[in-house]
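Removed from the display is one protein chain of the complex; every other protein chain stays in position.
Now for chain A:
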């Protein structure tokens, strides 16, 4: 019926150690909205980055408007008419709407920028989309939704025919979502093709024409939206095979050790309540950006909380900064080891001893180097960190060994609760297993372990109980006996119903 504007055939892409895309094919027709669905790590973003020229593909063919395109760069993709609207907007907040729309393509006369003409042209584009924004407004003064519309206007002014929208509704209110959908429908009627990535399945009925579902880098199914039910969509999205064996050990759950009551901190921590028991690994599942990292950081005192209480062993504790948490015996292994975990310019010795200097120093603050060396050597031995000597710079280690250094920082201390935030991200299988073993060992010792992960198999494989977060709220709790990938995903996509049923 309508022409195929994008056709991708047998796309393959590998990153070191991971096959991100495995023989993926899909197409997009003009005047339609294609919803691209899949769990974290299903390969959606990789595929979109290949389409917009950010990554190059290993093999496979891409046709735009029927023409084969071999080498694709971001600039070339733009020239073809592909525009990606990212979750984080790419606008200059100090410039006006018109200046943003015409950034790098300013209308000039004899080298002098003609603001007048730019404003008129910008107004035309905005009017066409029925967007009520003055082109002279400073972008930073606009709400997020308006900024997003400016971004769309900018894409259109570049004659974009193919729009990729990554989670466009995540920061919008229901009224704003209505506006966005109106614009999407208008673009559709003008023959644009839109690839719409979202985890909010309930919204799809208002915009999607077709859905393509991906899993583990593979294309699973493409079908008309009206031919598929929500339950089927979730079934297709999960069902990831659990290949690895997880070394789960049975253990007796002890008494309640940590209790979080009505914790609030910004949009991503809303009324969180849960408890953690001794000798238990409590998994926290959820999609990217569901507030899991923020939760661990707020409990640890790295982010400030707005309200709520934290009880340790039944006693109310007051945590304002990480040091307070450490003193109480709550420690955090942060998500981003380069950013939050390691002093990469310093030696492994310095890194491991850093949080333990209070026990390594005498009363006037002189470091006991013998004691330090013992602690560091023990940590290196216990976690089997591979390094030439303990004075080697931390950034010379491999990812897995760096992660082990971050973990081992805490192991010399006595602590009661440990929070692991994505401890296995980007490390090899052998190192993963060592981290699992360590978590099990901690559990055996009666420590409460909080384990945040985006990998369903590992969270199902190692946790005793799973909490699921969605958009800053706790949407479900599952005992491991009843937990399945499908149930987790159902809870993880339980967004607030923002759209009034019309």
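In the analysis below, a residue touches a chain if its C-beta (ideal position, glycine included) is under 8 Å from a C-beta of that chain, and two chains touch if they have at least 3 such contacts; residues count from 1.
By definition in this document, contacts and distances are computed from a predicted model.
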Among "Radical SAM protein", "2-oxoglutarate ferredoxin oxidoreductase, beta subunit", "Stage III sporulation protein AD" or "Monosaccharide ABC transporter membrane protein, CUT2 family", the UniProt name of the subunit that does not appear here:
"Monosaccharide ABC transporter membrane protein, CUT2 family"
Thinking of the whole complex, not just what is shown, which of A:180, A:332 or A:449 touches the missing chain?
A:332
Among the options A:31, A:355, A:399 or A:426, the absent chain makes contact with A:355
Per the touch definition above, residue among A:67, A:315, A:345 or A:370 touching the missing chain
A:345
Footprint of the hidden chain on chain A, which residues?
300, 302, 321-323, 326-327, 332, 334, 339-347, 350, 353-355, 357-358, 360-361, 365-367, 369, 377, 380-381, 384, 386-391, 393, 396, 409
